[in-house]
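Only one protein chain is missing; all other protein chains are in place.
== subunit A ==
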Amino acid sequence: MEIAIKELTKTFKGRIAVDHLSLTIGQGEFFALLGENGAGKTTTIKLLSCLMKPTSGDAIMLGDSIVENPQAVKKKLNISPQETAVARNLTVKENLEFIAKIYGSDKREAEQKAMGLMDKFGLMDRAKSKGRTLSGGLERRLSIAMAMISEPEIIFLDEPTVGLDVRARLDLWQILLDLKGQITIILTTHYLEEVEALADRIGIMHKGRLHALGTLEELKEQTGQAKLQDIFLQLTAEAEIQ
């Protein structure tokens, strides 16, 4: 069981945002989608999480098609959007319980799950703090914990470390490394270090198209470059010339 993306395409009023994207992501893999602003990363996530219908193409998410059976796909995944999507006037604990409940937990189960995740994500001492009072790093941790509380098989993290300071970023990386291997993680970013620190495999996206796919080692071999930065520049420069 895997994620098989086939010729996935999305156009907005004639402008192409995701352009015949095809790739396969294995179960339990930590996959990073790397690309500049406007590359089509968020649109790809919206398509894969059934928030948007593709213009053409399809993706089979652990056996179910996003086109044919979006309701089944939705049950398997959760998402931490680019903007953290935390309820401002709800406490950390209430935010977590709320998501647990809309995914079907009763009061007791929701509380248990919230406690477990606050523990895991280092949020226990902020359980009663309102969403709007959290720092960027804590807000992002809460955002990811909210996505984890529905016990998804696939989690999407859209640019999770944008705007974080160094320490908050490193803390978050540690949390993500702890999640690694437990579920399928698809992370988007434009930070190269993040990809190197976290990902099993990398897809480089530019102007809606996938320009390279593989482990860091494979990409180095393909391009003859030693640094991810140079690999990225080389691959996207080819696209600029075309």
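In this section, contacts are C-beta pairs under 8 Å (C-beta built on N, C-alpha and C of every residue); 3 or more make two chains touch, one makes a residue touch a chain; residues count from 1.
One rule holds for everything that comes next: contacts and distances are computed from a predicted model.
When the listed names "Transport permease protein", "GTPase", "Periplasmic nitrate reductase, electron transfer subunit" or "Cytochrome c oxidase subunit 4" are checked against UniProt, the chain not shown comes out as "Transport permease protein". Within the set A:51, A:67 or A:162, the residue that contacts the chain not displayed is A:51.
Contact with the chain that does not appear here is found for just one residue of A:83, A:109, A:165 or A:218, A:83. Set against the missing chain, the residues A:34, A:146, A:183 or A:235 yield one that touches it, A:146. Those residues of subunit A that touch the chain absent from the view are 46, 49-53, 71, 74-75, 77-90, 94, 98-99, 101-103, 130, 146-147, 150.
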